[in-house]
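Removed from the display is one protein chain of the complex; every other protein chain stays in position.
Every chain is named by a letter (A and B) in the order it is written, and numbering of its residues begins at 1.
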Amino acid sequence: MTTSLTEMEILAIERACERLVLDWVDLNDRQDYESLAALFAADGTMIRPNGDPLAGRAAILKSYQSRPAGRITRHICTNIRITVESRDRARGLSYAVVYSANAGEPAEGHFGIKAEPRRLIGEFDDEFVRTLEGWRFSTRRARFVMHT
Amino acid sequence: MTTSLTEMEILAIERACERLVLDWVDLNDRQDYESLAALFAADGTMIRPNGDPLAGRAAILKSYQSRPAGRITRHICTNIRITVESRDRARGLSYAVVYSANAGEPAEGHFGIKAEPRRLIGEFDDEFVRTLEGWRFSTRRARFVMHT
Partner (left out) sequence: MTTSLTEMEILAIERACERLVLDWVDLNDRQDYESLAALFAADGTMIRPNGDPLAGRAAILKSYQSRPAGRITRHICTNIRITVESRDRARGLSYAVVYSANAGEPAEGHFGIKAEPRRLIGEFDDEFVRTLEGWRFSTRRARFVMHT
């Protein structure tokens, strides 16, 4: 129950969790996987779109570091809706449209490089927990709904 | 005039209206049209992109329930800007990019189903009112600006 939380406390939790969601896509796009893994609680779990659960920061880091190099992505992250459940727990839903490109492509003037034709439209289903380090993902489940 | 509202009151109204905008697209994408109609004031109006006004929750519900089944949509909702006009009134503007797919299409592995090639880029022009049930749409006007 959130009855004991003030409006300002609820707002601060919502903002902290929204920021985690945006930081995750930023760190993913910048391929800073150590910082990305640190957005999870020590025992947090990332469930990949293929259903694979990655339990704990080390497993998350290893999985992302094993991705093929040379790919650029931009996760257009929208529709972020956080629901505060208690002083220490919250849930969230968000959408992401993933544009990607081969980093080896030459840039066309100042218009950047050519994106791959397949675009993925996905969703994130998140559980957040307040830890001694601040708010973190306890579970982040990704899935793709459709693609172009 | 909002001179009598505190910064925190304005912020709370903005958040409530932003959430209505995001809830509308979420309930639309999940095809929960009863809950979608309940986001409007009892005498609220939805103006469809074709110009048809749907006056009142029953008319809104009937219109959405009569949509052809078997279609999946994802409304990528962005650029939400709320302007608080008083303790009980606010206005809003937002964009939506609508991806859709035929639910009968087979999924391609974990990449979801193939989206239809036409994507719609639209805008919402909203008026919000505070009711005994909380903030609701008094008028929501949708229009499409362009399409791919």
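What to note about this one:
Criterion: a residue touches a chain if its C-beta (ideal position, glycine included) is under 8 Å from a C-beta of that chain, and two chains touch if they have at least 3 such contacts.
This is a predicted model, so every value here is computed, not measured.
Here one chain is not drawn; of A:19, A:48 or A:143, the residue touching it is A:19. Interface note: of B:16, B:38, B:55 or B:121, the residue touching the hidden chain in the full complex is B:121.
Listed for subunit A, the residues touching the missing chain in the whole complex are 8, 11-12, 15, 19, 22-23, 25-26, 72, 74-78, 99, 101, 108-115, 117. Listed by residue number, the positions of subunit B touching the unshown chain are 7-8, 11, 14, 49-51, 76, 78-81, 93, 95, 97, 118, 120-122, 143-148.
Simple rule for what comes next: only the chains that are shown with their structure count from here on.
Annotation: 24 Å between the Cα-based centres of subunit A and subunit B.
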